[in-house]
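The complex appears here minus one protein chain, its other protein chains still in place.
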Amino acid sequence: MSVGGFWAMGGYARYVWPCFILAALVFAWNLWAARRYHAAARLRARRTLAMAASEKR
Amino acid sequence: MWTWFYKLASPPHVYSLAATFAPWFLGLAALLLGYGVVDGLAFAPPDYQQGDAFRIIYVHAPGAWMSTFIYTTMAVAGAIGLIWRIKVGHAVAAACAPIGASFTVLALATGSLWGKPMWGTYWAWDPRLTSELILLFLYVGVMSLRSAFEDAARGDRAAALLAIVGVVNVPIIHYSVVWWNSLHQGATVAKLGKPSMDAAMLWPLLSMFLGFMLFFGGVLCLRLQGEVLNRERQSNWVRQALKS
Amino acid sequence: MNSVDNGLGVEKVHVWRGDLHVLRGVSLQVTPGELVHVAGPNGTGKSTLLRVITGLLHPEQGTVTWCSRAIDRFRAEYQAQLTYLSHEPALKGDLTALENLRFAVGLKRQVAPAELREALGHTGVAHCADLPARVLSAGQRRRVAMARVLAMRASLWLLDEPFANLDAQGSELVSELLRSHVLQGGLAVIVAHHELRIECPLRRLELHA
Partner (left out) sequence: MSVGPVEVFLLVMRRELRLSFRRPEQLLQPLVFFLIVTTLFPLGLNLQLSLLRDMSPGVLWVAALLSSLLSLDALFKSDADDGTLEQLALSGQGLVLIVTAKTCAHWLVTGAALVLVAPLVAIALNIPSVAFATMMVSLAMGTLTLSWLGAIGAGLTVGLRRSNVLLSLIVLPLAMPLLIFGAAATDRAISQISPAGALYFLAALCVFTCTLAPFAVTAALRITLE
């Protein structure tokens, strides 16, 4: 596979590369969304505990 | 003997389990995906019919498989939560939905991109792509139903029931769409994919499948921690968990 | 405190509403011929406790037993022996009072219209029998609902604020119906804000925040 030919993907570059880019985007979004969701959950949990603690006093 | 299974139902145990397994899953997934992409794109021979366009299969096929697999996982987890009232079941189901929806979108987009060179249009109502689209509607239905309830526990149970009803209907929808498609096309037009695969093409595909599955496992563990925390905010184990 | 063998038992029931720990380990035993008055400030889970006892709401922890059998095992049979009156009088506006009673009580037992008219007479709304429920006043609707409770002939009465929207005469009537029900060996769990002056075995369950 000559290097030039590799990028051309046998003339189908317009379809093959976007697919792989899209896959990378979906993977990245999943990771980022999961991390953000976990951080938000920790924040909310911390706030609930703080509220519960102040309620007891 | 059953203690490990019984412990799976206890949120703090699942929380720490998810935290330890996530990096392993993601690390392994990265390796397999790396190999699969490189081998699939650079070294696997082109298909004699479709040329290099067939390489899209390395992303489309695993994505399509994952979309159905995750929906089924979501329905099973929801059923466990609904029948045995195990909160972790609902947490897993809630974590599965967005991941499954994202893979469905990936399968749809790569499917239509693959369709362009084959049929000249991005959307030719191919039976598999049409069922994939309806599956996306099912995902959106489950997610919007879950978020429509203020009380998370009720939202979980309603979404679990809808997922169970949905998973029963997925095969019915698929085969009725295939039947509908055969009505108009008559003779089967070159359906999407299924090029004859020799071994060199198959290994990268297999590693992509495994990579997708492990990646799903890893992201599920990450999301599961958030879901478990949301449902267990009042219990005291959360205080230690927040410290780490 | 073993569970009551022929009455209602509630053991350490916990219920959460989202973040709110509404019921914290509530326990209650009711034997036939006894009235329990559930009291306490607003939002302490009085209505929630009643819904748990009806079997509609499944508590996260704790059990409800009837004749020392957990109600989940024989839910339909258990619910056939109770009648529940919530804040809503549960009447269809488009149906007449008599029709409402006929369709509600008719599900539980064969009942003749004459008997239903008699029940309506008992609660002082016999004249509204053939009027659509939507034209009745709140007090009259309450009385029709009480007529339904009477006509059900259930052994366990679960009434949520039965005295709401009732004038003095209405409250007197409800107290009288409760008294005769309990003295005939029935059970009753009542949620009410004001003091109950009913001459029958009465116990108070105080729910606090």
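Letters A, B and C mark the chains as written, and numbering starts fresh at 1 in each.
Going forward, a contact is a pair of C-beta atoms (placed from the backbone, for glycine too) under 8 Å apart; a residue touches a chain by one contact, two chains touch by 3 or more.
Treat the numbers as computed from the prediction; the structure is a model and nothing was measured.
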Displayed chains contacting the withheld chain: B, C
Contact residue for the chain not shown (choose from C:Lys12, C:Arg73, C:Arg109 or C:Arg203): C:Arg109
Sole residue of B:Ala9, B:Ala124 or B:Leu161 that reaches the chain not shown, by the stated touch rule: B:Leu161
Interface with the unshown chain - residue positions in subunit C: 54-58, 76-77, 79-84, 86-95, 99, 103-104, 106-110
Interface with the undisplayed chain - residues on subunit B: 82, 134, 137-138, 140-141, 144-145, 148-149, 154, 157-158, 161-162, 164-166, 168-169, 172-173, 176-177, 179-180, 183
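Convention: only the chains that are shown with their structure count from here on.
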Whole-Å gap between the CA centroids of subunit A and subunit B: 15
Centre-of-Cα separation between subunit C and subunit B, whole angstrom: 48
Subunit A-subunit C separation of Cα centroids, rounded to whole Å: 53
Shared interface positions of subunit C, touching two or more other chains: 19
Contacts with two or more other chains, residues of subunit B listed in rising order: 233-234
Residue numbers on subunit A that touch subunit B, as the complex places them: 1, 6, 9-12, 15-16, 18-20, 22-23, 26-27, 29-31, 33-35, 37-42, 44-46, 48-49, 52
Residues of subunit C touching subunit B in the complex: 16-19, 21, 58
Touching residues (chain side subunit B, partner subunit A) in the complex: 26, 33, 37, 41-43, 46, 51-53, 55-56, 59-60, 63, 98-99, 102-103, 105-106, 109-110, 113-114, 116-117, 215, 219, 222-223, 225-227, 229-230, 232-234, 238-239, 242
